[in-house]
Each structure stands twice: as C-alpha cells, then as structure tokens.
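Complex shown without one protein chain; remaining protein chains in place.
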Amino acid sequence: MKSFSDFSMVSHIKNLFDICRSITGNGARKTLNYFEKFHPELERIKFASFTKVFDWEIPLEWNIKDSYIEHIETGQQFAKFSDSNLHIVSYSEPINTIMDLEELKKHIHTLEDQPKWIPYVTSYYRKQWGFCLSEEAKQKLPKGNYKVVVDSKLEKGFLDLSHCILEGKLKKEIFFSTYICHPSMANNELSGPVVTSQLLDYIKNKYPNPNFSYRFVFLPETIGSISYLSRYEDELLSNVISGFNVTCVGDDRSYSHVKSPYGNTLADKALEAGLSGLKNRKSYSFLERGSDERQYCSPGINLPLCTFCRSKFGEYPEYHTSADNLDVVNEKGLLGSFQVLKNIVDAFEICLFPKVLVKGEPQLGKRNLYPNLSKKQNSRRDSQSRMDIIAFCNGKNSIFEICNLTKLPLSAVIDELEILIKAGLVVENFNNQSTNGLI
Amino acid sequence: MKSFSDFSMVSHIKNLFDICRSITGNGARKTLNYFEKFHPELERIKFASFTKVFDWEIPLEWNIKDSYIEHIETGQQFAKFSDSNLHIVSYSEPINTIMDLEELKKHIHTLEDQPKWIPYVTSYYRKQWGFCLSEEAKQKLPKGNYKVVVDSKLEKGFLDLSHCILEGKLKKEIFFSTYICHPSMANNELSGPVVTSQLLDYIKNKYPNPNFSYRFVFLPETIGSISYLSRYEDELLSNVISGFNVTCVGDDRSYSHVKSPYGNTLADKALEAGLSGLKNRKSYSFLERGSDERQYCSPGINLPLCTFCRSKFGEYPEYHTSADNLDVVNEKGLLGSFQVLKNIVDAFEICLFPKVLVKGEPQLGKRNLYPNLSKKQNSRRDSQSRMDIIAFCNGKNSIFEICNLTKLPLSAVIDELEILIKAGLVVENFNNQSTNGLI
Partner (left out) sequence: MKSFSDFSMVSHIKNLFDICRSITGNGARKTLNYFEKFHPELERIKFASFTKVFDWEIPLEWNIKDSYIEHIETGQQFAKFSDSNLHIVSYSEPINTIMDLEELKKHIHTLEDQPKWIPYVTSYYRKQWGFCLSEEAKQKLPKGNYKVVVDSKLEKGFLDLSHCILEGKLKKEIFFSTYICHPSMANNELSGPVVTSQLLDYIKNKYPNPNFSYRFVFLPETIGSISYLSRYEDELLSNVISGFNVTCVGDDRSYSHVKSPYGNTLADKALEAGLSGLKNRKSYSFLERGSDERQYCSPGINLPLCTFCRSKFGEYPEYHTSADNLDVVNEKGLLGSFQVLKNIVDAFEICLFPKVLVKGEPQLGKRNLYPNLSKKQNSRRDSQSRMDIIAFCNGKNSIFEICNLTKLPLSAVIDELEILIKAGLVVENFNNQSTNGLI
C-alpha cells in the first residue's frame, strides 16, 4: 500500500474537503478513517454521549442528511446543504416547517463586513437551528413564506478520536495534537491533520526506533481534547516533555507561535528555535490563544505545550468562512510547516542536551574541522557557527536554547551537532538533566 | 456621630489646612486628634524627647506662637507667621533682636525660579532660625534695621503618632502609612492622611470581619516612621505582606508608583495592578524615592512596601511651596486615589491566590456564563476577560499578577472573580501559598 507521503498534501486536503465534519458524527468518523488507513498504529477511542469529561459532558451525536430553505411561491431553494455544508449551523436540530421571511431571518447568520462569504457557525451546547448565508444572498431572498427543512438527527452515540504512541527508548514523549471537527474549510481544519499525518509518516520512516516516544492525537477541538485529557491525564502529565497543537498550517503568509501561559516551556523554546531565521515569524501571548492549547495549558493541567500555525486562526481574513477554501492552502505552505516540525523532531532525536567532552576549546584542526591558517579575513569565520554551538554545549542548555543563544537556524544547529557527535566531541546529557528535574 | 466619609475629602483638608504642623508639637497633635475623633480605633503613641530610635534621637518638642520681621523705621511687618506659617523655618529657635537688612538676609530663604511663592524650609536637627519669603517680597524689603521676632519654644516633650490594627481572620497585615507633619500645604500633606482615613472608614464598613488584618499609621515623616519601626519592627516584619506609603494623592494630573528597591514585592505588584488601565500612570525607581519608603525599605528593615502618589513629590511645580494650596487638590483627584487603594483592599479580601477547581476550561455555557452560539464575530469576545482570568488562576499567581498578566483593570478582575467564586469555580489558595514561603 502507498504511504501518506506518496501523495501531495494538497491532494489529501482535496480528498477530505467535502466531508461535513462536526465534533461527533459520521463526518468526523470518515475523516479519522482516512488517516487510520495510512497509519494502522492509530487506535480509535470512543466516548459515549452523556459521559462526564472533567467539567463537560459528551453531547448527543449529530448527523445531517440535508437542509435548505424553499421559497413557497416560486419553489426556489436557498442555503442548500448540498451546495455547501457551511450553510447549516453545526448541531442544528431537525425542523420541517413553514414560516415567513421575517421569522426566518432570526435564524440566518451572515457576515456584514465580508458580504460575499458564508460564515461558519456552531451551536453544540444549546438546542437551536440556523442557516448561514452570505450577506449578499440574504439581501436577495424574496419576500414571502418559506419551507424550512433541516433533516438532521441528534441521538445517543459517540465522540470519536484517534491516537497512537510511537514508543521510543525513553518513556518521555513529544506530543502532537490536531483537530478534525470543522466542515468544508481548508486551512482551518484540514491543513492541521494533514501536516501532522505527514510528520507521523516521517518519524515512522526516519526513526523506526526513536530515542523519545511520540504521541499523536486527531480529535475534535475543545470537547475532544478535554475528553482525551480526562482519560490520559496521568500518563500525559508523567511523560510529555513538549507538546504542539497543530492548526492552520497550510497557507504561506507567515509563521506563528502561540505561547504557553508563561512562554517558557521546552515546547516554546523548541518552536522558537524551529522558527529561527524564518521570515514573517510572529509570536503571540497566551492571551491570544484560541485552540486546544486552552485545554492542554489550563491551570489544572499545565502541559508544556504551545500552538503552531502559519497565519494564526482569527488573524487571516478567510478564517471561519467559506473563503477558507482550497485557494488558501498550497503545497509550499504545507511543506514549510512540515519542515518546522520535522526539524524539531530531528533536534529531539539527535541530542536534546548536548555536552562537549573536552575542556577548553577542542582542536578542530587535527580533526579536519577547522582551517589551519589563521589570517584576518578568514579568522574563524568558516568555523564560527561550529565554535558558537560548542561554546554553549554545557549539557544543561537544550539544543533549542543553544539555537536561540547562537541565533542560528535550527537545521544548521542539527547539522553541526551531527558532525560534532560523529567526531566524538559531543554527547547527549539527557539523563543527568531529567534527574535534575529540569524537564 | 457622623463618620469620616459623611463629609467631602476636600472639606477635611480645609478643616486642617491652617494648623501649623511640625514633626512634634501641638500642630501635629491637633491633626492626630482630628482623625482620632472619627476613628476611635486609633491609639496614640508617644516618644519622649531624647529617646533613642535606631540611629536617631527624638528631638525637643517645638511650638511657636508668632514670628515676624519689623522694619524699625516704618514699623512695617513682613513674613508674618499669622499670614502664613510657611514664613517661618520649621524648628526655628526663639529670637528677639535687631539687625540690619544685610545680616537678616542671611536668614531669608526664597525660590528664585518661582519668585511669587514662599518656600517650605525646615531645620529639625541643627539649631538655627530663618524666614521664608517669596523672592518678590524679599526684593521689596526696605533697607535699614529690622526687629526680628520668633516667639517659639524648644522644650522637652513628645513626638506623637497614631496607629490602629483592624484584626482579620489572618494575622498577615496590609499596612498603610501616611504623614501629618507639614504645615499649611494641601497636596503634600493633607491629601495623604485624608485619603488614608477615608480608606480606613471604608474597610471598617465594608469588611467588619476582614480576611487580612489592616494596619494604619499617621505619623511625622522620617523620624516618625523610624520611631514606629523601632518599636514595632518585629511584628511588622512578621506580619506585613504588603505596605503602602500614601502621600501627595490629591491632585488629578497623574498616578505614580514609587517602587520598592527591587520593584518586585507583592505591594509593587498590587499597586501596578491597582493602576492598570489608568491614564497618565508613571512608575519611578527607588532611586527617585523621597518619603517614608526610605525607612520602611531601608536595607536593615526591607518591608514589602511601595509609595503611592498622584503627581509625585518633587515632580509638580507647587511642591514644597505656598502654592501647594487648596487649588492643587480636588475631590476628583482624592477620589481617584481612594479608588485605587479601595480596589487593592477589595482584591486582598476577595481572593489573593485564586485557584480554579476544574481541569481543562470550565464549561461556562451550562452556568449561563458564556454565549452558546459560536460564530466569527462574537467568538469568545464576550467572555474573553473571564476566560483570560481563569487561564491564570493556578493558585500560585496572586490576583495582582493575574491582573498584570491579563492587562485588565483590577476592578474588572475583582468583578469577574466574584462571579467565578460564586459559581464555585474558583477558591482561595492563600494557605498553601504562605506555607510555601511565597509571601
């Protein structure tokens, strides 16, 4: 069978785009099926409706066959589910009735500032129904009575999620979380699971026997991460040394780091290093959070986790509208995101706490790692990065801190450390660090 | 009997303005009487002349009946004590003699840069006498001989101060200190004790059984705080978790925070939070100190205390001159200051170390604390402040740190925490903090 990375990431997004996902139901399930097909490691976890998860309760399962509004006089149909699943408020209860336009309008949501686009609206926890239209379409609705049809079901069922752990030599885990609950939107939905799946593929191939363990979870946002935490809290808190929530990683306008509450976890340092040297990088405080970092970093949990985006959710114009379509994402943007996460994984695997073994500076010349002729123009320029890295390899700084201290790109630090480890000059000091309670 | 807050703060300042205060003597005593009349809790403490207090000694008590200079030839009188008690250098020794203008001028102090105003000058610790005039008045003094009269007494007596403790459930104290030793100046003198007295009134009424204990002291500056420290050092050091020196709080030009030596005490964080969101707020390093924080924060004492002003002493033009009169202060300015201190007290009382009880984010919707419909425009806007506060309620951050982290006004944090506490979502974690040695 072909593996996930045998196809372009854009092609995966196209394959998944039309599915009507929500936090429960067959759309989310089909999406999980898609990833599980490529990753047999993924295990499905189910939470039955009404299950208590921390302060929350799993809602009824929602499924929808069709929905539309039909102008009685002319028979014209509008806001057809079959045209766009954004036309229906997610979790709308079933209805089949007739009402006039004035009454109907109370249930219609639009974006006045973006009059050509359909908004994305949900109502998971209060029973109601509603339609979403572009402001322009709403303005054109003819007067009169309408047949209103929502052919949906709210029934006892399950919330589904999929996770896997690639076990490494160490129990300590690097954790990646992404969500699969939004309907037909490309960047704020499908880019996250697709890049995460590509990363899972990469680790399996590159590191069949990794040093660290790697945990991946694909779940519905908020209620999904709360459910997952409620079941796996103890092992997450024991094992995770760095976590990344991956979302909105498909455009190529910028790179964003949404920091943990205090911005000082190993994950924050890792992502800061991963973005080192990239143009248009932005960092946001936890006050500008908005995705599953809200749960993972909540005061009672406090996992060392931050969120990685290209253009951050809420910061790009197409966010949560029908315009977040296949035009917003592209292979270059997706690959840029993958590369950042790949470098972080490589960094963990090559040497988390590098320690130089010699006292004083090592003599690079005798190892052919250094120019032997010192003169003004070349004096140490060629080997400056190498020597800068060595200068901070005290076994206490993580590779990410070394990257941030030396202001080098993370990939350069990885390349240099590979050379230095091969030359026997640097070794991993992780065990001493972890016993010091540093991580 | 009417309480202190039954009158405007400006009216109290007017009642007290004409009294000739100094660090000892009947003027200070009358001023203390005035506040004790409203606050029977206040206890008078007396230090006899020549008592050793740390490195200092209580000076003789100074009282003055009259003083003036009289031009012999014309009988004209100048620099009359009866016109303004600023005309006499505080602690001038008695004299009754005749001298010519040249000799007299050696004893006359003026402000060349502010030629219409009389300066405020003191000489507590060296025996001398002197008169203060406006530069313009000095220029107009006719030539010839003058009769110089200072009808003052320097005798063994007492330095007086008043203090009280409102006992709370906890022995830990919030401490307010203000001074009562300057003669007829409005902002740099009377605003401090009047706002402090208003705060004392507020706490007595609002919190008859407070959580924390509250200590108030009205004393002469420098020698008074040194005397107070010398007697109460042990209990202050054991109990005070946050102290505020209150002075120059009557104008409405700005808000000032004079930081403790390292700017990192709970008091500093509290005042920073108390000023959050106010316009024209300024903070000053300890290098710009000048009031009783000099004693309370001295290296051998090191109380967690900072100073609160509107326009800081030394920073407004009328400071230490006859122009610091009733035109400088106004009810709006005084109320603004009161409000800052009131919010700080409310914050201590509502929850010093708030801790959210649920794991993950609480479901606000089921408690009617959250909008149930999520769409782009309103997504979390309405409840953003509430969620931001919850995000930092880990039981380790004080309410003041939460205010500073969320960049919300302190009053908003208080209001939100009140709602969250009522909803059973947040509790006080003070006991665990104090045992951790955090305060």
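When the chains are written out, they are named A and B in that same order, and each has its own residue count from 1.
The criterion applied here is as follows: contacts are C-beta pairs under 8 Å (C-beta built on N, C-alpha and C of every residue); 3 or more make two chains touch, one makes a residue touch a chain.
Everything numeric here is computed off the predicted structure, so don't read it as measured data.
J.: In the whole complex, not just what's shown, which of B:77, B:230 or B:283 touches the removed chain?
T.: B:230
J.: Kindly state which of the options A:67, A:242 or A:406 is in contact with the chain not pictured.
T.: A:406
J.: So which of B:14, B:105 or B:294 would be touching the chain we can't see?
T.: The missing chain is touched by B:294.
J.: Looking at B:45, B:111 or B:364, which residue reaches the missing chain?
T.: Considering the complete complex, B:111 is the one touching the chain left out.
J.: Touching the absent chain in the whole complex: find that residue among B:94, B:119 or B:365.
T.: B:119
J.: Using the document's contact rule, name the residues of subunit B that touch the chain not shown here.
T.: Touching the missing chain: residues 53-56, 89, 109, 111, 119-126, 128, 130, 222, 225-226, 229-230, 233, 261, 286-287, 289-290, 294-295, 297-302, 314, 319-321.
J.: Just checking the interface: what residues of subunit A touch the absent partner chain?
T.: 355-363, 365-366, 372-377, 379-380, 387-388, 390-395, 405-407
Definition applied: only the chains that are shown with their structure count from here on.
J.: Rounded to a multiple of 5, how large is the rotation, in degrees, that superposes the C-alpha trace of subunit A on subunit B?
T.: 120
J.: Could you give the separation in Å between the centres of subunit A and subunit B, each centre being the mean of its C-alpha atoms?
T.: Distance between chain centres: 52 Å.
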